[in-house]
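Please read the structure below before turning to the comments.
Omission of a single protein chain aside, the complex is shown with its protein chains in their original locations.
Moving on to chain A:
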Amino acid sequence: MNEHTASFALQVREDQCIGCGMCVDACAYGAIRMAEYPEIDPYKCRLCGSCVQACPSEALALNEPETQTQISGGTSKGIWVLAETEADGTLSAVTKELLGKAAVLAEKLHQDVEALLIGSESDAAVSSLAAYGAQRIHLAGHSSLASFIEENYARAAVQVIRECRPDILLVGATPRGRGLSARIAALLQTGLTADCTELDIDAETGLLQQIRPAFGGNLMATIATPAHRPQMASVRPGVMKAREADPALKGECIRHDLSDFKCDGHIRLLDEVLETAGGDSLGNSRIVIGVGRGVKKKETVERICQWAKRLGAAVAGSRAAVEAGLIDAHLQVGQTGQTIAPDLYIAIGISGQIQHTAGIAGAKRIIAINPDKTAPIFNVADYGWAVPVEEALPQLMAVQV
């Protein structure tokens, strides 16, 4: 045993090891080699804990140093939602959804739901923040926050958060929210879990359980932020459910004094123009057809497009389809593409990696065509048709819709 393995956080208790080798199978990184006892390569091991869970005889352990997990006094309070608004000043759907989840968490923790609205104060946004459940609304307004500039919004958010010390901060995993939340987490020196699909409170510790897919969605990981505050998590649009708006609800408004706020002098906004949504905007389509790598040929995609026209549907694609050149990059749906929430989603030749399914979580009904009955897309689909795409398509074209 060299100096590295001796001090490594993952340790083998040789007296308990039964030599079954299940840890070797459990390791996704190939970091364990079975000799008489498991040998762990510390340069390959990511300390993911899979082997610890797999071991039937508790012979593997992740050793926590004793100096860990001191929660700083428990003075942090409040379930906060970082509000996002649309170009017209109205509240983004994801903010309403986060408020809905925050209300559930707040009930368990006996804390309040609060919202942080940065930038110009829009009456529409403030009243709907209250209507969707924010009991307290923190307003951080300043002339230099009229346009969304991540560095400035992060500074303003950090100033208010340092002052009020929320326990939890939820952010929409939108193009704007992603970069902003990461910068806020960096400045506050706290953890951030991206793209959570579920959030809960641990009954014992009161910690926020941040549940997100890992290993391509084959496993769900529960992540906690034991010692740092706020506990930050981002959630994609369409994943959580908003509560019904109650216009009678009135939140308490707190205007934070940002009179000495200084924006980042390294950035000069030259101009900004509102981009008109393209005609093939996926977000507005009630029916979306998703094309995957299983479609194989560009000609098949063209026939799907004809069929889509008859259905009044938009055509999108998975990352694999984009990489295969079947679909334009701007029509990609998934973690690295757009998030959509149509009434009906028809997945054709899509295997259903989490990369893709994360983008369709909000779809009301999902129907999948794939020859492989065990494809993960069928785990999220309401209806499935296990048939090769090239066989299915002529039959579909023949059906009257």
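Note that a residue touches a chain if its C-beta (ideal position, glycine included) is under 8 Å from a C-beta of that chain, and two chains touch if they have at least 3 such contacts; residues count from 1.
Keep in mind that, in the parts below, contacts and distances are computed from a predicted model.
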item: Missing subunit (named according to UniProt) among the choices "Tetratricopeptide repeat protein", "Electron transfer flavoprotein subunit beta/FixA family protein", "Carbohydrate ABC transporter membrane protein 2 (CUT1 family)" or "NADH-quinone oxidoreductase subunit K"; value: "Electron transfer flavoprotein subunit beta/FixA family protein"
item: Of A:E39, A:E121, A:E150 or A:E390, the residue in touch with the unshown chain; value: A:E150
item: Touching residue (missing chain; options A:I18, A:A124 or A:A329); value: A:A329
item: Option touching the unshown chain, where A:A214, A:L249 or A:C305 are the choices; value: A:A214
item: Interface with the unshown chain - residue positions in chain A; value: 4-5, 7-9, 22, 25-30, 41-50, 53-54, 62, 64-65, 67-68, 84, 86-87, 147-151, 154, 174-176, 178-179, 181-187, 189-195, 209-210, 213-228, 264-275, 277, 311, 329-330, 335-336, 344, 346, 351, 353-355, 358, 367, 369, 378-386, 392, 395-396, 398-401
